[in-house]
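In this view, the complex is presented without one of its protein chains, the others remaining in place.
Chains here go by letter, A, B and C, matching the order in which they are written, and residues are numbered from 1 within each.
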Amino acid sequence: MNLQDIVQRSDTVAGRRFDRIVLLLIIASVVPMSLSTVTSFSQMWLAVFAAAEYVIIVLFTIEYVLRIVTAERKWAYILSFYGVIDLVALLSFYVTMFWGGMLDLRAFRALRLLRLFSTFEFARYAKATVRIGRALKYARDEAAVFLFATLVLLYIAAMGIYHFESEVQPEKFDTVFHSLWWAVVTLTTVGYGDTYPITVGGRIWTFVILLLGMGIVAVPAGLIATGLSRAIEEERRAARGGEEED
Amino acid sequence: MNLQDIVQRSDTVAGRRFDRIVLLLIIASVVPMSLSTVTSFSQMWLAVFAAAEYVIIVLFTIEYVLRIVTAERKWAYILSFYGVIDLVALLSFYVTMFWGGMLDLRAFRALRLLRLFSTFEFARYAKATVRIGRALKYARDEAAVFLFATLVLLYIAAMGIYHFESEVQPEKFDTVFHSLWWAVVTLTTVGYGDTYPITVGGRIWTFVILLLGMGIVAVPAGLIATGLSRAIEEERRAARGGEEED
Amino acid sequence: MNLQDIVQRSDTVAGRRFDRIVLLLIIASVVPMSLSTVTSFSQMWLAVFAAAEYVIIVLFTIEYVLRIVTAERKWAYILSFYGVIDLVALLSFYVTMFWGGMLDLRAFRALRLLRLFSTFEFARYAKATVRIGRALKYARDEAAVFLFATLVLLYIAAMGIYHFESEVQPEKFDTVFHSLWWAVVTLTTVGYGDTYPITVGGRIWTFVILLLGMGIVAVPAGLIATGLSRAIEEERRAARGGEEED
Partner (left out) sequence: MNLQDIVQRSDTVAGRRFDRIVLLLIIASVVPMSLSTVTSFSQMWLAVFAAAEYVIIVLFTIEYVLRIVTAERKWAYILSFYGVIDLVALLSFYVTMFWGGMLDLRAFRALRLLRLFSTFEFARYAKATVRIGRALKYARDEAAVFLFATLVLLYIAAMGIYHFESEVQPEKFDTVFHSLWWAVVTLTTVGYGDTYPITVGGRIWTFVILLLGMGIVAVPAGLIATGLSRAIEEERRAARGGEEED
């Protein structure tokens, strides 16, 4: 049995074992990643977590190299969805290690968790992931337009509230950039309550923006849901059609 | 008339009376359960509520045993939707009674309220419940993927905000676990306002996470709605088709 | 021309004029209703607003009596959508006038605004209203089940948070009824920030409840939207079918 059968295939005993080890490694990697933020641990424990992170990253690096080496079409793997996730997760570690003072990208290591769907244990979810990808593609342009409209609306909302509130609450609506924070928190309906309008004009503006905004911000999620529902339906119909033809 | 006709059937007079008594008992059980939390009641009243709870639980236990005894396929009942609800509601009481100091599961007794749909008075809602179950099954894998993606996104959001805010607000973003609370409150758009980012980096991170998150967190509800709408449509078409064929 | 032609029909000159007067009266009635809450007005002005409200209610009472008198099927009108709205709006005034100390129902006078859709100026919206009614009927049972599930979930959420938080924050989670307020504010994702969990257990409970809740609370709106979309589609297909047959 050669290396390729172990790394690339999941229908051999060794291949499944390799998949399962990677799966466990991904799940295990969450532990030191999380615990290293708990600074109340003693120095010794923090050193253990850091060491564990180094071991894990070495193993992931070996796995990544193995995947490229054994791949028949190397660029196809590197540019695939899971290839990109692997690369981003690895780079986020190495960049942080070398330029951590400037740029801390550790958060993106967690992207690797999405790899769980690629292992054979989750084959049925892998199918669902493919359907989701197709649904996203389906309404991609419309979602992009709504996303851009959201950005423009955020900017208009921020410009408007700056005009109404900057004189009354200069510490909160200092510039249009400060006002953008209010716009994000309001249009997503999070509403922390750290910044809110107190003038009559600002409140009417908030009302107008929210009426417009709720019909824009929530649409992409709705598009994904209906697109996905349609993709499932088509697949089912195709499956039924195929059965009837047999 | 034997016991089986009373407990299992709802098309006999005694069966309907049994159903109606259980229905009233379920509704009545809410009263002592709720009032026992009002500690401003006198000790005597609290004792009355506790006693009422014991009486009710004895009645429910008898009913549960009766249902198993009279069922033709006992395991089928125990593992059915309402069988599991009954068991959880009973166990939540007994566990709390014996190990209440360690584990208080009383909240789950309220699950029993869902049993109302199983009584014959609500037959039409029982049908709707079946359709909902079918709609949930329909997009189950996709919903699971989105749920998992939500969990990963929450983790990434928490890791990122920890990086930006932990130094400036150490009391609120102490560890990644504290930051997870912020992530939950923000991505569900609840936004209590107890924790929110104050650095520029943390605010931009919140913006990015919300743009991604709103297209992920709201999708499962949309999937259920469209799946359900489709299930209703198919049933109606089938009904119409049947009529036309007659 | 008799009274019936004026009140009941909208295809005569006098009927249209009657409709338009009612329309203006409805819109005008908002002014004294709103301004009477501005207590900073002088006593004289408040008396003017009160007087205007009496005049308006007399006119609406006359209109309601006229509608019943001229209706061919009187009970059909009284029990129709707009008949009930008229009655509720009138009763809310009279009840408040006589038992205002005990029961203030003035808010419901505003329901009359929905009557605008019944006037001939808004005929196309009347059609849309009919479609909405059909869409609501379409998924009525499912929506009722989700509404009931929401109520049960609110109760379970309140019972759970009471268990976790009542000892630490007794002033906010005093009884299960106080906790219900938290449950409502949280599950609707309003999140005022007046009550929120501070224990680890309470926060995990909030997370679990929100994950479940977001897939339940938002579904009815989605059901209405998809049902409505389907109703529009069917109508359009029927219209096209009719054209093709001509």
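Quick note on the criterion: a residue touches a chain if its C-beta (ideal position, glycine included) is under 8 Å from a C-beta of that chain, and two chains touch if they have at least 3 such contacts.
Worth saying up front: this structure is predicted, and the values here are computed from it rather than measured.
Colleague: Could you tell which one of C:A71, C:L87 or C:L114 touches the chain left off the display?
Modeller: C:L114
Colleague: Just to verify: which one of C:M33, C:I56, C:L90 or C:I209 makes contact with the chain not shown?
Modeller: Within the whole complex, the residue contacting the unshown chain is C:M33.
Colleague: For subunit A, which residues lie in contact with the unshown chain of the complex?
Modeller: For subunit A, the residues touching the absent chain are 138-139, 141-142, 144-146, 148-149, 152, 155-156, 159-160, 162-163, 166, 174-177, 179, 186, 189-193, 196, 203, 206-207, 210-211, 214-219, 221-223, 225-227, 230.
Colleague: Hey, which subunit C residues sit against the chain that's not shown?
Modeller: 30, 33-34, 37-40, 104, 106-111, 113-114, 116-117, 124-125, 127-129, 131-132, 143, 147, 150, 181, 184-185, 188-194, 217-218, 220-222, 224-226, 228-229, 232-233
Colleague: Considering the entire assembly, which residues of subunit B contact the chain that has been omitted?
Modeller: Its contact residues with the unshown chain are 189-193, 222, 225-226.
Definition applied: only the chains that are shown with their structure count from here on.
Colleague: Is it true that over half of the residue numbers where subunit A touches subunit C are used by both copies, so same, or is it different?
Modeller: Since more than half of the residue numbers are used by both chains, the interface counts as same.
Colleague: Quote the value, from 0 to 180 degrees and to the nearest 5, of the angle by which the CA atoms of subunit B must be rotated to coincide with those of subunit C.
Modeller: With C-alpha atoms aligned, the rotation comes to 90 degrees.
Colleague: For subunit B versus subunit C, what separation do you get between their C-alpha means, in angstrom?
Modeller: About 28 Å, centre to centre.
Colleague: Cα centroid separation between subunit A and subunit C, in whole Å?
Modeller: The separation of the two C-alpha centroids amounts to 39 Å.
Colleague: Listing for subunit C: what residues touch at least two other chains?
Modeller: Within subunit C, the residues that touch at least two other chains are 189-193, 222, 225-226.
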